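The other protein chains are all here in position, but one chain of the complex has been omitted.
Letters are used for the chains, namely A and B, taken in the order the chains are written, and counting of residues starts over at 1 for each.
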Amino acid sequence: MYIILGYLAGFLGIAIGVFVQLVLLADYKSFGVSYLAPYLPVTNLNTDTSYFIKPMWRREKRAGFLNTKNPNSQEKISMAWKFWKGNK
Amino acid sequence: MQIKRLISLIIIIIFCSISLSGCYSAQGLETLAYAVAIGIDKGDNDKLKLSFQFAILGNSSSSGGGSSQSQESTVTSVDCASIDSGISLVDNYISKKVNLSHCKAIIISEELAYEGVSEYIFTLVNDLEMRPDCNIIISRCDASDYLENSKPTLESVSARYYELTLNSSEYTGFTEDVTLSDFYSDMLSTTTQPHAILGGINTSSENSSNNDIAPYDLQGSYKAGETPIKSETVLENMGLAVFNHDRLVGELNGMESLCHLLIVNKFKSATISIPSPFNSEAIINLYLTTPKDTESSVELINGTPYITCNVFVTGNITSLDENLDYSTEENLKLIEDYTNSYLEQNILSYLYKTSKEYKCDIANFGRHVIGNYLTWNDWIESDWLYNYQNSFFSVNVNSNIRNR
Partner (left out) sequence: MDSLQKIGKFEATSIMVMVTITQIVLNLPSCIIINTGSSSWLNVLYVSIIAILFCLFICKLFKPFSSSDIVDISEFLGGKILKAIVGILYILFFIFLSSIVIRYFASSLKLIYFENSPLAFLLLLFLIPVLMVAKIGIKAISKVNLIITIILSFSLLVILFATAKNFVFEQIYPIMGYGVDKTFLVGICNIFAFSSFAYLFFLIPILDNPNEFKKIAISSTIISAIYLFLSVICLIMVFPFISFTDEMLSVYLLTRIIEFGKFFQRVDAIFIFVWILSTLSFLAFTTHLITYIFKKITKIKDNKEMIYILINLIFVLSLLYNNIAILKFLQNVVFKYWTIILVFILSLIILILANLKLKRRHFDAN
């Protein structure tokens, strides 16, 4: 499809193709979750935004688009064993 | 429902048949002739003589070893009335379409530059294919001769040749890398005048040594085309051409270009020779770099500008003459003083030459003055470019000599 667009209108055609494809993607949903779900819409910067993912031990909240019952997936300090000094 | 599908199918077919006739503006790569350099001369039959140096594609793999017999480029000249009409004449003549997007150098001959180059510069700047960072060279001979003689011996691709020859200014200081956009903005600017690279052909039969210049000065006192070098490459870029708006008014030789580079902070490194304080016949060679930018300031005293420059250089002694010990304090101090006075003398002579003889400010001193004016109309009324010829200079060189 992009080849045809490129032949039709060169550079402009490909840019148009990208734009229309992105908009269509943003509209489709699969199993109730939209295709671009982890990337857009960005409602709360604390949950997983998928552009810059935090390391495993820092991900405390579950992603917003899943609509889970429990928003927390780990407690606040998940690697508690790291900070113990001496015997418990 | 059926009718709707039928109608939409017909519309799609019509649309496809109209638009699939192709992208209108596609240009194949084989149908273009890339001009690597353009030369503009005064024409014999018509107003201009336009020369193009075309790169012949696909030959570089077959030559191997850099033999200079194979033709990597060819030069075509045409007499015409303007740049665009020349391009269309050449398009008609050769088999491919002229494309300027790889043009690396614009060469304008001296006699044409004396009459004014603004219309050519404007045409070239407005051309969308042209790169704004191609170099402008004013040649002392005809531009078509310059192009024909540019046979690269150490490279295989002529475009790289122009880039690299003009980069030599970074380590010799004898000329400057002036681009089309620099020239254009200097032409329109109210604080400075444009300048360009001076180039020429070295015909060694005409060179004779000049007897009244001292040996340490001889190295820089050449302009393009005069250096006594014997080599297969006959092109030479040395010195600067000074313009007054769009007319050529004068030329600077190699040493003066070095001073110019020092003042405008474009100096990278160079080797100069100064008279030795210990032996009046000998010379000491120094490798100069600038640790700090030159500080210039302009004061207007009763309307006449008084310009002061503080130049900072670091020198490394590169030649050892006799067994003198260069590491003692007093020897170094002596050499430093000699360097200071030598450089000051040369810089002052360059500055007075641009001011009194050529009456052009190519070092952009106007930018220090423009801050004193509050509105644009005041600045235009003060007419700095005309006022520059009345200026007085004082130069301080602070050198720091180290030995290897």
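The working rule: contacts are C-beta pairs under 8 Å (C-beta built on N, C-alpha and C of every residue); 3 or more make two chains touch, one makes a residue touch a chain.
Note that the coordinates shown come from a computational prediction; the quantities given were computed from them, not determined experimentally.
The chain not shown here is touched by just one of B:181, B:289 or B:304, and that residue is B:181. The set of subunit A residues touching the chain not shown comprises 9-16, 18-20, 22-24, 26-27, 36, 39-43.
Listed here are the subunit B residues that touch the chain not shown: 23-25, 128, 131-133, 163, 181, 184-185, 188-191, 367-368, 370-371, 373-379.
Note that only the chains that are shown with their structure count from here on.
Look at where the CA atoms of subunit A average out and do the same for subunit B: the two points lie 53 Å apart.
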